[in-house]
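The structure's right below; bear with me while I get my questions together.
For this depiction, one protein chain was excluded, whereas all remaining protein chains were kept in their positions.
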Amino acid sequence: MKASVIGATGFAGAELLRLLDGHPEAEISYITSESSTGENIATMYPHLKGRIEKELTSMEDLNKIADASDVIFIALPHGHAMKIAKTLKNKDVKIIDLGGDYRFKDVKVFEEWYKTTHEDPDTKAVYGLTELYRDQVKGTNLVANPGCYTTCSILSLVPLIKAGLIETKGIVVDAKSGTTGAGRGLKLGSLYCSVNENFHAYGVANHRHTPEIEQVYSEFAGEPVIIQFTPHLLPVDRGILATCYAQLKPGVTEQQVADAFTNMYKDEYFIRLRGLGACPEIKDVRASNYVDIGWSLDKRTGKIIVMSVLDNLVKGAAGQAVQNMNVMFGLEENTGLKHMPIYP
Amino acid sequence: MKASVIGATGFAGAELLRLLDGHPEAEISYITSESSTGENIATMYPHLKGRIEKELTSMEDLNKIADASDVIFIALPHGHAMKIAKTLKNKDVKIIDLGGDYRFKDVKVFEEWYKTTHEDPDTKAVYGLTELYRDQVKGTNLVANPGCYTTCSILSLVPLIKAGLIETKGIVVDAKSGTTGAGRGLKLGSLYCSVNENFHAYGVANHRHTPEIEQVYSEFAGEPVIIQFTPHLLPVDRGILATCYAQLKPGVTEQQVADAFTNMYKDEYFIRLRGLGACPEIKDVRASNYVDIGWSLDKRTGKIIVMSVLDNLVKGAAGQAVQNMNVMFGLEENTGLKHMPIYP
Amino acid sequence: MKASVIGATGFAGAELLRLLDGHPEAEISYITSESSTGENIATMYPHLKGRIEKELTSMEDLNKIADASDVIFIALPHGHAMKIAKTLKNKDVKIIDLGGDYRFKDVKVFEEWYKTTHEDPDTKAVYGLTELYRDQVKGTNLVANPGCYTTCSILSLVPLIKAGLIETKGIVVDAKSGTTGAGRGLKLGSLYCSVNENFHAYGVANHRHTPEIEQVYSEFAGEPVIIQFTPHLLPVDRGILATCYAQLKPGVTEQQVADAFTNMYKDEYFIRLRGLGACPEIKDVRASNYVDIGWSLDKRTGKIIVMSVLDNLVKGAAGQAVQNMNVMFGLEENTGLKHMPIYP
Partner (left out) sequence: MKASVIGATGFAGAELLRLLDGHPEAEISYITSESSTGENIATMYPHLKGRIEKELTSMEDLNKIADASDVIFIALPHGHAMKIAKTLKNKDVKIIDLGGDYRFKDVKVFEEWYKTTHEDPDTKAVYGLTELYRDQVKGTNLVANPGCYTTCSILSLVPLIKAGLIETKGIVVDAKSGTTGAGRGLKLGSLYCSVNENFHAYGVANHRHTPEIEQVYSEFAGEPVIIQFTPHLLPVDRGILATCYAQLKPGVTEQQVADAFTNMYKDEYFIRLRGLGACPEIKDVRASNYVDIGWSLDKRTGKIIVMSVLDNLVKGAAGQAVQNMNVMFGLEENTGLKHMPIYP
């Protein structure tokens, strides 16, 4: 299985290389970068030395890349994948896009939140939150891999929404992400001295992962769901914690809550239910494809607080992308993804 | 003005020493520690070398300490201050307690949340959130200095509650604190390797600062307010960020919100209104007594999100204690507290 | 291949579990802890959940453990392994000790630096710096796995010592280690607030890894070598950087230096020569078994500066232990150890 990575020098791209290198069925074909074309990836990322000593090429000749690939991962900012997928529409190659271009059923939602005209509005992709859409992933050639915050937020509350245990009005998702989530671009806010010993919210009331979360919540609720989503920047490399607040419907018991989670996730390799009273920590899943979920019920307020953690570069990006690849090619879903979390 | 510090070797105690050393009107009298009696504080805390080379004494002979002090700061875990204040009831010495013993109007609330019988239930202290209770602080001999999360949470929403702009039902306070908040005790969860590159919630639905916040919210609301409060542990030394969510009453405008904050805080030296759209960062106030407040309104959800930051050891503990001391002794409120934040 | 871990709850023990879980030929038999006997290791270390849900037993019945094991790893502080190995002397089980007990050819050196009487002075182990003593490791039942600083320091200079390119007098090794090196014990100096944003030397002129480094340097020099070794504590979880200074012999060229490294390491899977002018970073090898080595020559001073990095829990402890296990059992040396470094 030949895999190419378009945009291999970002953090998600480099993480894909790590995972593909250790994948028993995958072989890396092309890796591309427009800004570092011709450079050896291991010069830029010395941790790859001796493992992936490949030259970065341009993505200009997409057909050449497609011909040499069974699957292409696109790890670029939004706006690029729509061009690439459009170009390769008739090629026999599977595409997994880690960006936002194909995540929305309604193109207008994309255009409104991303302030961009969609250039390939009629192509429909499968939303690759594997645990929820596995069957559709299996049969598609184009997967829209979910966002990092999104994966965490969706997996936290969908069991309760599906089981009808919580009010879908008034949901608050207060999320915190490690700094790899901000990418490798040179921004003042990404400097060590800006992030270290610091913490703050950003994108309040307007972050692009909001409509993505709402899309799935709404689907499982069977009615439109609007949420309050607030991301924050953590002084750590990797990891997301989503603290999700929802009002329990009257009379809902601890057991019903536990059952909802168990029913939905009991056979999932990558979801570890930590249960009532547990406060999962981001380090519990670092560098792995796991999602750990814990929850608490507050009798005084009638609210449930669900907390879940994942590694934003693995289950929140490259890991889930490989998971989707495995599904698309009929492999065991956890092939090449059984890494233990790195602790401490 | 002679000041003694009971419990000088904890982080709040050491911060009090830093602030008192730089205070033009204060002189440090006794400093105590039961576990390190006889030791020079500068041996334990070399940053104090050349500045505070004082011997730690026992707090056993409280009367001797009181006789040599105009003011006594108590920086001990809850349960101690009630004994000390009771003993010194008839002494002519002002007491500022940084713990929880005297923070509640209703002793039963204390007993329920702290699982302890109050030994001095009839003594009433003034709740020392200086900006709100300045006049009462002026006339008292016993100040209950507020908790760190509490100060941050209260200052964020009280202007809106007082002005009647938000629903008092359904408030969520999602707060994040630096690790000095966990104290200097030897706990596995406080080890570098436990906290670094990590993040998690704790005390979900049962943290002791909850009823303290509710007490003040209720007072300003004129009715009982119940909130959802969730603290988290940040991998930084100092700083708290509280992200507070409330439903705006129908028709409330941006201007009304801005006015509510301005009306309440426009003359406050230590409160810096950062305004609509601002996301204050904990490093903006580090090692200072400032509280920075920003907010956003979400038209889609009708919610307001108020974010405020402070240094948990300064405005959240020792700084506010000194601010109260200044008020009690008729000094300018910012005497000895004009430190600029340390950035980066 | 059944492997047991004596002392499984320390950081090195937990890292052994991670590596053994991913090892295709190994199966974990007993895991022990005297302080947490009866507990599930995954309760203590939730990152292991779903992977290693084993009960911790006591190491009291060593014979039972030995009977159920092909290999026993001892991950305890010094002083324990000598008792265990002595007890199991006649058992058919291979032992790999991660502590200091068997690292010295001359028991008196151990006794002098560790201030302890050796209880098993006549047993000789093989010093398990695999790259240097592979052949002896192959044939032994008792491996003394080297210290973390030691591995890094030895691999840096031995090629130059062996080739006779540097003066063996006046060598300075200035080393810096992540905080996992200090262990999981509850010490004030290991608290987050003690380590974070901090840095300092310790064990100056008396650290126990000094004689261990000197032993190997001396062996390759053919004469006694005395060095200056200074360890420092880094505010990171994992990683060691050793900056090694030595005087080049007159006339030594860049090419001779490069050849010395290449001759010695060209076939080593785990040693990556980064070459002249490279400054390897600890993150380049994090969570992997790699050692990266770079160097610079200073014409003004006639000195060579060799810098090498490794992960103190992997190549500096558990990884090298598994590497030795592989050699002892005739497996490919990198079996179960091909993890890519985690970056960032």
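Labels A, B and C are assigned to the chains in the order they are written; within every chain, residues are numbered from 1.
The definition used in the following text is that a residue touches a chain if its C-beta (ideal position, glycine included) is under 8 Å from a C-beta of that chain, and two chains touch if they have at least 3 such contacts.
Note that the coordinates shown come from a computational prediction; the quantities given were computed from them, not determined experimentally.
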Checked against the full complex, the residue among C:Thr37, C:Thr87, C:Asn198 or C:Thr253 that touches the missing chain is C:Asn198
Touching the absent chain in the whole complex: find that residue among C:Ala12, C:Ile305 or C:Leu337. C:Ile305
Among A:Asp97, A:Asp120, A:Asp174 or A:Glu197, contact with the omitted chain is made only by A:Glu197
On chain C, where is the contact patch with the chain that was removed from view? 170, 172, 174, 176, 193-194, 196-202, 204-205, 226-228, 230, 232, 234-239, 241, 243, 245, 247, 279-283, 286, 296-298, 300-301, 303, 305, 307, 309, 344
Residue positions on chain B contacting the omitted chain are 11, 14, 18, 21-22, 45-51, 180, 197, 237-238, 272, 274, 280-281, 283-288, 290, 292, 338-344
For chain A, residues in touch with the removed chain: 11, 179-180, 184, 186-188, 190-197, 235-237
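In this section, only the chains that are shown with their structure count from here on.
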Select the chain whose centre, defined as the mean of its C-alpha atoms, is least distant from the mean of all protein C-alpha atoms. A
Most contact pairs found between chains A-B
Taking each chain's centre as its mean C-alpha position, how far apart are chain A and chain C in Å? 37
Centroid of chain A to centroid of chain B, CA atoms only: how many Å? 38
Quick check on chain A: which residues sit in contact with 2+ other chains? 197, 237-238, 280-281, 283, 286, 344
